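Have a look at the structure below before the remarks.
Missing here: one protein chain of the complex. Every other protein chain is in place.
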Amino acid sequence: MARMLMKGNEAIAEAAIAAGCRYFFGYPITPQSEIPEYLSKRLPEVGGVYLQAESEVAAINMVFGAAGAGVRVMTSSSSPGISLKQEGISSIACAETPAVVVNMMRGGPGIGSIQASQNDYFQAVKGGGHGDYHNLVYAPASIQEACDLMAKAFDRADYYRVLCMVLGDGMLGQMMEPVEIKPVKIAEYDKSWATTGWDGVSRPRAVINTLYITVDELNELCGRLQAKYKIIERDEVLFEEFHLDDAEYVVVAYGTVARIVKNAIENLRAQGIKVGLFRPITLWPFPMLPLENIAGQARVKRFAAVEMSAGQLVQDVRLAVNGKKPVELQSFLGSNVPGPGDIAEFIRGLKTA
Amino acid sequence: MNNEHILIAGFGGQGVLSMGKMLAEAAMAEGREVSWLPSYGAEMRGGTSNVSVHISDKAIGSPTISAGEATCVIAMNLPSLLKFESFVKPGGLLLVNKSIIDKPSSRKDIDVIYVPVNEIAKELGDNKVANMVMLGAYLGKSKVVKNETLMNQVREVFGAKKPAVVALNEKALAEGGKLSV
Partner (left out) sequence: MSKAIFTKTKMLTDTPTHYCPGCAHGIVHRLIAESIEELGLSHKTVGVAPVGCAVFAYRYFNCDMQLACHGRAPAVATGVKRSRPDTLVFTYQGDGDLASIGNAEINSAAARGEKICVFLINNAIYGMTGGQMAPTTLIGQISTTSPNGRNPEVNGYPMRVSEMLATHEGAYYVERVAVNNTRNILGAKKAIKKAFEYQQNGHGLNFIEVLSTCPTNWGVSATEAMTWMEENMLPYYQLGVKKDKEARQ
């Protein structure tokens, strides 16, 4: 497929189809409604099912049912809708069924704004719903990367039997960029655990369950989940380094903010300031070790988290840097998208701080 | 090639978003990196809409355009002129829809071209191509993509079914271009 100019939301929807997703249950909310709109047209064309649910709560529980039936299924929403979906997200983690959720973040709290924000970092990586669980969280910075990560998200969801979240924001969803929806080689995974109807002989009876009423049972489940998360933390970390080779100042940013930071860095480099970018692509698992290693290098003087939230990302940066170097924070609040100039000004301040 | 940061703004219905899209698609067809970012949501309803287009030889960083960064602002109505005139960087270009804006620009450090898009479009026979007249003026000055590449996008949309529409758009583009040479 040649490069096409596509809206982020529509490209992500097409990428889901390329990744073998044939089932979508969702509910409209700005700024992600082009995903359900696009799939309502496209899924029937490829033999799939699009269903508009009565609420985000119902949508995620439909995803739960279809995931438990062993098909590739997804939903999408934006911040307030993702809050509503947390019941099902926690249940999917517990039932160990594979599903993909796209979250095009907007400003909160409350109904908030419909403009881009990163204020749901904690919700995405630190929990969201109740219980000791994690979702694999991918944070694309471009539409092309979002499409590539959709394929990865469906694959890893099947492989680990976890929920994968693709975490973008309103800007990524609404903007257009050239994108190539690449053909995906879809791996087949054993799904004999799925509820497809039981003949009584060919496999054990399938039960998709989220109730572990005794301490022993729940303890065993939690142990199994944590063991799985350890493997994911070891094997699934993704990040990008930009001008870090000689950097004295390291900016940590993800998603659309990271691409704005790149502009700022190019301008500052032209002025002789040695600054680079560390961009986590997986937010959970967070690239703790790579960042810790950078912090241990003598030439690195200072870290800075730049985020469209009030000090959420910076907490993971501080955990990774672990006191080795100072870690500053630049927050942009209330869906206030910074320009490269705003970020450059902050980075210049680091030098004199 | 020069890197362009174009902000186009006007009323809903003036074809602001599609102007940006045609420009981005044409630049992409010529092998450039592009991004297109609209204003969206409630501010679109009944108000002014705008779109930011970046055209570059390198991967696009910020898809937004801040004050003083635009290589070109196209103001299709008065509120857009008032809001975005300051976004043009010194030495940059401001295109003003003269048909409905009677206020001159206050900037002295930039190129300003006043384009009577509606009158030209009407002369050509269809008010709908007013936005193409404006695009023609922009391309005539900036030469950021060839008229022919942009016309290929128009042909893709209207195809062989509406050759008259394609021809009209081509004329509008050419007429607009004459204003800025």
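Chains here go by letter, A and B, matching the order in which they are written, and residues are numbered from 1 within each.
Please note the rule applied: a contact is a pair of C-beta atoms (placed from the backbone, for glycine too) under 8 Å apart; a residue touches a chain by one contact, two chains touch by 3 or more.
On a predicted model such as this, the values are computed, not experimentally measured, just so you know.
Trainee: Which chains here touch the chain that is missing from view?
Mentor: A
Trainee: For a quick check of understanding: of A:69, A:222 or A:288, which residue touches the chain that isn't displayed?
Mentor: Final answer for the missing-chain contact: A:69.
Trainee: Tell me which of A:40, A:210, A:267 or A:336 is the one touching the absent chain.
Mentor: Hidden-chain contact among the options goes to A:210.
Trainee: Go through chain A and note every residue touching the omitted chain.
Mentor: For chain A, the residues touching the absent chain are 22-23, 25, 49, 51, 53-55, 57-59, 61-69, 71, 73, 87-88, 91, 95, 195-200, 205-211.
Heads up, the rule we're going with is that only the chains that are shown with their structure count from here on.
Trainee: Where the centres are mean C-alpha positions, what is the separation of chain A from chain B, in Å?
Mentor: 35
Trainee: Touching chain B in the complex: which residues of chain A?
Mentor: 3, 5, 30-31, 114-115, 142, 170-171, 174-178, 256, 259-263, 266, 337, 339-342
Trainee: Could you list, by residue number, the parts of chain B that touch chain A in their complex?
Mentor: Residues 21, 24-25, 28, 33-38, 40-42, 59-64, 66, 69.
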